[in-house]
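Pasting a structure here, questions to come.
The complex appears here minus one protein chain, its other protein chains still in place.
Entry: chain A
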Amino acid sequence: MASLLQPDRVLYLVHGEKKIRSPLSTLYFCRYCSELRSLECVSHEVDSHYCPSCLENMPSAEAKLKKNRCANCFDCPCCMHTLSTRATNIPAPLPDDPSKTTMKKAYYLACGFCRWTSRDVGMADKSVASGGWQEPDNPHTQRINKLIEYYQQLAQREKLERDRKKLARRRPYMPLAFSQHTIHVVEKYGLGTRLQRQRPGAPITSLAGLSLKEGEDQKEINIEPAQALDEVEPLPEDCYTRPINLPEVTSLRQRLLQPDFQPAGASQLHPKHKHLLIKRSLRCRKCEHNLSKPEFNPTSIKFKIQLVAECQVLLTLTNPVENITHVTLVGCEEGDPEDINSTAKVMVPTKELVLAGKDAAADYDELAEPQDFQDDPDVVAFRKSNKIGFFIKVVPQREEDGDVTVSFKIRHDFRNLAAPIRPSEEGDAPTEAIWLTHHVELSLGPIIA
């Protein structure tokens, strides 16, 4: 089971924009293009946002408003674990009769991993279990918001001018929606992610939006330039002589997780809201079909569409599909441009190997007829249901300390069972087999002297 326990032993070559070699467990198989795809040759799209601790879904607009943070859950500022709410009973005077005291519940946040509590930074206990905790305000928020507005306006203006010029030039031709440069400008000031990734042939609705904006009267936002100071606060006199209280000093990671304040002392580390995670879907860049689409519900780890390569492509000669498959192994020829990593010559069996289909009930069916494939004992070592073991001869080329790597090509037939519906003419053969060739690299381990 090289796929699970030693994932890097068997590498498959993916022909994408870049030639990537990676194990089969990380690859996808586009059944419309009949090709392997790796994570670098697919486009990633955000499906939904959810909080990893309370598993609450959040619509994208709300997530953007809350800066991709959960409203209920907090992270420990000391060890970044999830904080849990604990309750204690404290005696509190009754509102009617100040002399008597009753037990009231007081809640505080505590970390189970490093034992940090909200009382350590002086946050008072709250009387409500959730919703009472506030993050401290950033004193610079107003200035930052004003700066963001000003620059967004500037970016929009620049984009308008650029596209006006482009339109004027391209009148005789079909006007393209955006130039690549404007997309970068838009991205720089965060005007919106919807404007990127224009699909070829998509309608040009964005231009209509531009003309509308011209009609509105735009507010002129002026900002004051930042003022440079001549004098800087001097360091305290005992800066070099004062002994350091090591538990009080925050680590860089703790400091930078709170970019607003970056406290140097541990008694100013306030908890932050937990960051949201995303569920993403993958799309093949050539045929625009979805390769992987997770379920919307954050508690479910299943997929609506999951075209993982292991379910479709031959896997160290275990046949994952239910048909009989014929495999031919071909060694790489001299001067093969893809053969860069092999350090040994390999002699693969020249005959065609036949693999039986995957039959889930085969283990339980005692009366099944034994499969009757005539196997050449020099080639085939063993055969069990849909697996086959075969011999190859390896001649290491160099005396190296590293691993011996061999590469060869696997050629097998593949039946696309879920082919798109085409009008059948006079009863076509149900599925036609196509031959796929994959370049495989196998790492066999070090040479024992």
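The criterion applied here is as follows: contacts are C-beta pairs under 8 Å (C-beta built on N, C-alpha and C of every residue); 3 or more make two chains touch, one makes a residue touch a chain; residues count from 1.
Just so we're on the same page, contacts and distances are computed from a predicted model.
Chain not shown in the complex: UniProt lists it as "Dynactin subunit 6", one of "Dynactin subunit 6", "SKP1-like protein 11", "Isocitrate dehydrogenase [NAD] subunit, mitochondrial" or "Proteasome assembly chaperone 1". For the chain left out of this panel, the touching residue among A:120, A:260 or A:403 is A:120. In the complete complex, the hidden chain is touched by one of A:10, A:39, A:79 or A:257, namely A:79. Residues 78-79, 113-117, 119-120, 247, 266 of chain A touch the missing chain (whole complex, contact as defined above).
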